[in-house]
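See structure below.
One protein chain omitted, others in place.
Chain naming follows the written order as A, B and C, and within any one chain the residues start at number 1.
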Amino acid sequence: MQEVKVLGVGLHAFGKTGDAVVGNKPVTELCRKAVVDALKDAGVQWKDIQAVSAASSRFSGGKGWGLNGNDIVEEMGSTGIPVYNLSAGCAAGGNAFNIGYTLVASGQYDMVLVMGGEVMPKGFIQTSGVEEVTDPEFLRQRCVGMPGPSFWSLLARRRMHEYGTTEEQFAQVAVKARKCSVHNPYARFQKAITVEDVLASPYVSNPLRLFEICPVSNGAAATVICSAERAKQFSGNAVTVASSTVATMTFDDGLPRGLAAPPPADATLHSEAKLAVTKAFDQAGIGPEDLSLTELQDNTVYYELAFPEEWGICKPGEAESLVAAGETTPTGKMPINPSGGFVSFGEATTAMGVFQVCEMAWQLRGESGGRQVPNAKVALSQTLGLGGNATAVILKK
Amino acid sequence: MQEVKVLGVGLHAFGKTGDAVVGNKPVTELCRKAVVDALKDAGVQWKDIQAVSAASSRFSGGKGWGLNGNDIVEEMGSTGIPVYNLSAGCAAGGNAFNIGYTLVASGQYDMVLVMGGEVMPKGFIQTSGVEEVTDPEFLRQRCVGMPGPSFWSLLARRRMHEYGTTEEQFAQVAVKARKCSVHNPYARFQKAITVEDVLASPYVSNPLRLFEICPVSNGAAATVICSAERAKQFSGNAVTVASSTVATMTFDDGLPRGLAAPPPADATLHSEAKLAVTKAFDQAGIGPEDLSLTELQDNTVYYELAFPEEWGICKPGEAESLVAAGETTPTGKMPINPSGGFVSFGEATTAMGVFQVCEMAWQLRGESGGRQVPNAKVALSQTLGLGGNATAVILKK
Amino acid sequence: MERVPAVEGLFTEEGGAKLLGSKCATCGTVYFPKSASCHSPKCDESKIGDFGFGGKGTLWSYSIQDFPPPPPHKFDKPYEIYALGVVDFPAGVRVMGQMSIDNLEDLKVGSEVELVIEPLYHEDDKEFTSWKFKQL
Partner (left out) sequence: MERVPAVEGLFTEEGGAKLLGSKCATCGTVYFPKSASCHSPKCDESKIGDFGFGGKGTLWSYSIQDFPPPPPHKFDKPYEIYALGVVDFPAGVRVMGQMSIDNLEDLKVGSEVELVIEPLYHEDDKEFTSWKFKQL
């Protein structure tokens, strides 16, 4: 396995269909912008790309068959290169990054494009599109009446029970996220908000409120990765992929993904995410104490509290006080989502794992402006998707 | 890159919804049977599998998100292993095999499951599910009135013009295919037919007739692949993966995939398939003359004539006479599709690339009974899918 | 008004409210809905049999459904806010379900609940039922 570098990154700013940022642009147009930016940032041309690993969208493009990587190859110019389209629910971007990483690390290719982009339908993400009694997600909708956000609020409520978390403390996380987003020109929401603003926003699913849950967004992200050997030919802005992992949930996970699950012997709730992150630490030879920053999947503010604890970045029950002390801001001891996170961007499902890589690269290069983590050296990212999929990436300077 | 072996293979027999073979079995049940057979054939247990690479279905299972690999992991037992779900239209099975191969060849894992399975909707495969004026496939349907089989008959008609191919010669290919299928217990059609039978079947799209075009089928295929080092611990039935490749179409391809294309300078019509196969030859250090047999994607009999010529397995315009002389039968000089091919199996889209690997393994192990290619040593397989995707695999004894 | 299950085969009211699941005789894992085989990767041999369960359990957590959920969800109009719960049953299974409770303010994590079968929505002159958890 050879060392892999992130040579260039690019984003299309996130927005909502019809707004001034994304308007009615089709997904290929969003992706093209991200790809062109990533190529330019890397200093390479389209014809230098030897393979494409793309997150496969359920929502837009891909000829209705999830062929989003083929769309971008046709758009940029059909050079005959191999294309891989990866499905993993909301973890698809991270999954695609992992395949791109493997293609380079194995020595098969030394210049690969990883990308993801979405034009999303309106409303909260429905986790299943199937209306069949054999589909557990459908049964949860029809027999229980439980859409996605309710799933998150179950977790938030349990945390309130275990650690005494208050609604103000959840709100503080959203305030921190938006404070970062003020300095991120790619974010959909770029205005600072107060705890009062958050608490004035309506409940989506008590105890979680509108400003504490990520909406769906349109957006795209791309990165050019290459071998360390090949990176030497370029200007030197490249950051190193310390590790990239994929995992799925384990049988003893305590979170029912359908209607039921065995109650867990221990408290593991997001086993796939913990497994992906733990493997990423192991493979990189890097520990939680080495992290300069973390970009985690905050579909809701709850995750910014729970995940760092589950992964050993802080102690169980400690997250609320760290947030209150400002330690999760870019200048704190444990910076979380300096990008502004999903809560500021909204979720463009397949783009997210790649979006995180973009932010980490900018942070490690010291190019993040007002949201910069000072002297950032090591960054962790993580995604979580339907079907028990999760991914993690560790980048280092 | 370490050497990769095919350690075990398994199929669920192909059939039509409601028949005695597949009945109304859901796709996970079809896949489970193929996986259990492949594990048994390999002599390994489910817990030995370190990663799954699955073809991602548009038609069935996968929670409506193409998560077919996650379905099988839940079914067999959630061990937390990485899952990759690959979309590439009808090339998805070959694409998934390539990722499985890469995961082992790179040294990341030494025991990986590759699988694909489908429960298909009725009728011929519609190549697009999208009704948008930005989708070229939709425009071809709405403005030209051109479904899939017509695309194939354009090619067949052109061949008649170039080489004087007759309808009888097309029919002979179907007769050969069905002759093989008599000896394949997994085939959907297992009855021999005559040229008269074929010519009595109705035109689907003149010059192509019902018996000359593959219908849609339900079925599943799985294979366990491992490192050469790991294979030493097992009985010794393993065959070697000489190469596995993925390619996409090139810009100068002469076949309009949408409404139009630049007329090609040369005669390249299926550039993605040619590129995948040529790369497979190159990477394996194996030439067309070394092949004991070829399993190619015969959505229609035309491809059995055109592909061997395009890949240099025989000379341009020579295929008809080779078929007439019986050289494409298992005991001929150039055996093509000894399995019976797509024309005998019908197409279960995502399963096909893996199905071909199963057949090649059985052939190289000398276990193909009445359809056995005598002394088979080297085998080539190829798939072709929507979006300009193609794959190739070369296995050797 | 005819009383029919929202989805057939998941629960029964005869002889008391029960969810119709499966249990593996080898490893004791309980499944709901029924499973054709045991999916535990630690189980040596799948030995699946029918297993009905109900009675009392403990509320692990709950959430409030503050907005009308999109299709394929179904509910009576005008929409009334309801609660969802996750309950641990002594049979060794954690189950999701809607809460049966008059005052949402009374919900409490850790409280004792009981499995009941109650109406979920009405359509085509039929009353569609599902399992719910009644806080005791």
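Following the convention adopted for this analysis, a residue touches a chain if its C-beta (ideal position, glycine included) is under 8 Å from a C-beta of that chain, and two chains touch if they have at least 3 such contacts.
From a predicted model like this one, the values you see are computed outputs, not experimental measurements.
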If I'm reading the header right, one chain is hidden. Which shown chains does it touch across the whole complex? A, B
Just one of B:Cys143, B:Ala192 or B:Ala325 touches the chain that is missing; which is it? B:Cys143
For the chain that's not shown, point to the residue among B:Pro262, B:Gly285 or B:Gly369 touching it. B:Pro262
Missing-chain contact, candidates B:Pro26, B:Gly254, B:Pro288 or B:Gly332, resolves to B:Gly254
What is the set of chain B residues that contact the non-displayed chain in the whole complex? 123-124, 126, 131, 133, 136, 138-147, 150-151, 153-158, 160-161, 202-206, 251, 254, 256, 258-263
Which parts of chain A face the unshown chain closely enough to count as touching? 29, 46-47, 74-79
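Keep in mind that, in the parts below, only the chains that are shown with their structure count from here on.
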If you average all the Cα positions, which chain's own average lands nearest? A
Centroid spacing, where centroids are CA-atom means, of chain A and chain C in whole angstrom: 32
Whole-Å distance, C-alpha centre of chain A to that of chain B, is 35
Multi-chain contacts in chain B, i.e. residues touching at least two other chains, fall at 74, 77-79
Shared-contact residues (touching 2 or more other chains) in chain C: 39-42
